[in-house]
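One structure is given below, represented as structure tokens, and several questions about it will come after.
Shown here: the complex without one of its protein chains, the others still in place.
Chains: A, B and C, in written order; residue numbering restarts at 1 for each.
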Amino acid sequence: MRVGVLTGGGDCPGLNAVIRAIVRKGVQEYGYDFTGFRDGWRGPLENATVRLDIPTVRGILPRGGTILGSSRTNPLKVADGIRRIKQTLAELEVDALITIGGEDTLGVAARLSDEHGVPCVGVPKTIDNDLSATDYTFGFDTAVGIATEAIDRLHTTAESHMRVLVVEVMGRHAGWIALHSGLAGGANVILIPEQRFDVEQVCAWVTSRFRASYAPIVVVAEGAMPKDGDMVLKDQSLDSFGHVRLSGVGEWLAKEIEKRTGKEARTTVLGHVQRGGTPSAFDRWLATRFGLHAIDCVRDRDFGRMVALRGTDIVRVPIADATARLKTVDPALYEEVGVFFG
Amino acid sequence: MRVGVLTGGGDCPGLNAVIRAIVRKGVQEYGYDFTGFRDGWRGPLENATVRLDIPTVRGILPRGGTILGSSRTNPLKVADGIRRIKQTLAELEVDALITIGGEDTLGVAARLSDEHGVPCVGVPKTIDNDLSATDYTFGFDTAVGIATEAIDRLHTTAESHMRVLVVEVMGRHAGWIALHSGLAGGANVILIPEQRFDVEQVCAWVTSRFRASYAPIVVVAEGAMPKDGDMVLKDQSLDSFGHVRLSGVGEWLAKEIEKRTGKEARTTVLGHVQRGGTPSAFDRWLATRFGLHAIDCVRDRDFGRMVALRGTDIVRVPIADATARLKTVDPALYEEVGVFFG
Amino acid sequence: MRVGVLTGGGDCPGLNAVIRAIVRKGVQEYGYDFTGFRDGWRGPLENATVRLDIPTVRGILPRGGTILGSSRTNPLKVADGIRRIKQTLAELEVDALITIGGEDTLGVAARLSDEHGVPCVGVPKTIDNDLSATDYTFGFDTAVGIATEAIDRLHTTAESHMRVLVVEVMGRHAGWIALHSGLAGGANVILIPEQRFDVEQVCAWVTSRFRASYAPIVVVAEGAMPKDGDMVLKDQSLDSFGHVRLSGVGEWLAKEIEKRTGKEARTTVLGHVQRGGTPSAFDRWLATRFGLHAIDCVRDRDFGRMVALRGTDIVRVPIADATARLKTVDPALYEEVGVFFG
Partner (left out) sequence: MRVGVLTGGGDCPGLNAVIRAIVRKGVQEYGYDFTGFRDGWRGPLENATVRLDIPTVRGILPRGGTILGSSRTNPLKVADGIRRIKQTLAELEVDALITIGGEDTLGVAARLSDEHGVPCVGVPKTIDNDLSATDYTFGFDTAVGIATEAIDRLHTTAESHMRVLVVEVMGRHAGWIALHSGLAGGANVILIPEQRFDVEQVCAWVTSRFRASYAPIVVVAEGAMPKDGDMVLKDQSLDSFGHVRLSGVGEWLAKEIEKRTGKEARTTVLGHVQRGGTPSAFDRWLATRFGLHAIDCVRDRDFGRMVALRGTDIVRVPIADATARLKTVDPALYEEVGVFFG
């Protein structure tokens, strides 16, 4: 039995932990051989491989990133992509393919598996935690931890200068990182993509916080949008490639707050630090268990399935379930957290 | 409506986050008044109270410990304990009591509620994560994080000197901290109270690790015991009070490994650092949500209930469910993790 | 004896440690009384004070920011500023003033002391470490630690996607944070304000790094400038107040690298997280010792002096020495570090 492994999409702390668990159990318990594919779907498309065995996975558990490399290459958008992948797998005598990735990567895996008979197993990966069918994805806890530590730090600088500090965190379509880190960091306002925000309401919270002699922290997901939608019209400029470039919502909001409340406001955009570096203990645990269960799917020839977390159990669901719809923040949960606003 | 709050048993990161959430929501949304009881059950027993309102819970979210103090006082073992508690509650016109604690504290709350008609709501707390009826308890994630970071650090010193490093972590009756931190830290052996260990097997794993030119890390829960049970017979000494004092299992094991394998071994006992300091983001999230739901139980006059985590939801269960049996590590899960031993 | 204390300029981890040490020693050993002035020079200008005694400094050692508040108010630029300060000090019967601050704050203290006979003692503070006459200032070590951890994290995301990551750190006029964190974080290029950089050279280093199959990290101080100076001409836009707004050097550089090397590049601007939160152990040590020695200056009536670090000793120098010239990175040191570029 030869098993291929690839990691697609944005990097995420815990990818290496998944890879290590797959290989450790696959080799030790089942005697499988492995082929690592380079840079997501580019690997099987271009027959770009990397050695994958016990020595190559030594010491990678605590390391962020992915030893296989990653890319956003989508074989469905590449001429003859599916055929080329099937050909590579055949040439390399790969009997099963474990794909670790998010919506796009798993979407391809679902198609390959369901429509083209390629024996795929999926492992869900998104730092934003917005994949359905699993309680959590690895990387999310690490990102929330980093954002929370940053918010902790920003409190003291906000208080010392009695300034508003706006913290822009990841989350294009779902506000999980904003919600968790904002709550954990004691933010006074949390804005998420799921609900358009009212700048006047934000300013009211900011003002009420100052009235209580504290300095407000506003946590905003990068995908959050104001109600009136005028953000996109302002502040656009051309970047050096001539593309339209929008300043982020954090910077925009800080300026609006300054203008409307007369208080100084500063923005911090956390950016890539949220997705790099060593995974948290929780993410190492989750990623490792995902890997152990993914290789068990292969052993059981249970293809077209994805591993998922339900409570404290790892379960198997159809890969397509993960990508059927985006897992967004429930309005009731957002309201629950709202008790801390202002 | 006046609500009493107390924290009992060993301290745990997240206690303050629970207290803050209870008070913030209770005051802001429901207009309740609060009475803080000092040092667990000692508070209502001795009418020892502390002010508890919005200003007193400001800034406590990231702080470990408990502003209410804690103790292991058990009113069931105190003459006339139940009557005295009822009297204090009556005198102070406390209409409901939120008890945050572990097996002992909640056991009293269940009795008070079920047998004596005292309107209690429970919030589960144990750093060991061994309470039934909830997927996780707050404090556990922080403890696992601290232990994992320590194991990460010990790897490099083990490798540099080609020594065995034995790390003793918390867990008297359940091996959750050992299992999670051992897995996350890449330990080569993990020993838990649920399964007596075979010293010869441990030494075989240690030796096999050295043969692969790596230095082994052995994570052992403080409550783990060898199969032959001879540990307790050795190494006992009298402490300065004349009590029998046993050296911990970690120290005992290191000596056994040295004796049987001829390799140098060192022990690190993590101790109280595992339960102190700022809670992790996850624990702040969980503790805060427990607090918000506990005060909702009060509002709903849903007494005799405890809040609990199920997947990503907070649910309500009878308080007695939490203490019915200890939540220990399932043998199947221990075996799953065993692929990394040796 | 009544001693006034103020903190001016940008906040910095360690300010509270200085204040605590001054008060603890001043009260316990010398029996002094204290007056805290609010928000830097605004305090004595407007007679805005805050209580300062043993209870108010309890627990502040590990806390970032300053319990006194800070501002950039400069009494030399305020009508009648000096006279108003002298009047406040006289009214409050303040016998000596300890000023904790950077170039501006200490510049005022030097003038007050040397020209107006106000008994001042200075404590140097700059997160950028660019004050002369002291080996290090507190806050710098914390900032370097935070930046280094961020760089550590960015390595894994750079490698996973084979991208350039540009990290913009603090340092308007001196490159100390860039130099220390860049070296400690294993950056492949470090750019500082002291030496204009050649974009072509940066791109050559970037390309050489990719050729060795690694992804480059470029650390750039916010005040670094390209040789040809064309940065300021590009990318400018108007902000919502109609002011010209320049994109930072980090963002500019990433675009240039993309354009010239054809490689993807991303920017992270660390911003305010570098100056917030709990001080490192070193900064707590240094800040505390500065505080202890500052109050000893008062006891010795050794005014017009500033405490400073020389090796492991705290010494006293004229306040004016600190502000005589900016302490910038020596070209020889920059060259020493250059062995790691590319």
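In this section, a residue touches a chain if its C-beta (ideal position, glycine included) is under 8 Å from a C-beta of that chain, and two chains touch if they have at least 3 such contacts.
Treat the numbers as computed from the prediction; the structure is a model and nothing was measured.
Among the displayed chains, contact with the absent chain in the complete complex occurs for B, C. Listed for chain C, the residues touching the missing chain in the whole complex are 24-25, 28-29, 58, 61-62, 135-136, 141, 144-145, 147-148, 152, 180-181, 183-186, 214, 278, 280-282, 284-285, 288-289, 292, 310-312, 336, 339-340. On the side of chain B, the interface with the absent chain consists of residues 10-11, 13, 15, 63-66, 69-71, 146, 149-150, 152-162, 165, 234-235, 237, 239-241, 255-256, 259, 266-273, 275-278, using the contact rule stated above.
Methods note: only the chains that are shown with their structure count from here on.
Viewed as a network of touching protein chains, the structure reduces to a simple linear path. If each chain is reduced to the average of its C-alpha atoms, the one that sits nearest the average of all protein C-alpha atoms is A.
With respect to chain B, maximal separation of chain centres occurs for C (centres as means of Cα atoms).
With centres taken as mean Cα positions, chain B sits 30 Å from chain A.
Within chain A, the positions touching two or more other chains are listed as 152, 278.
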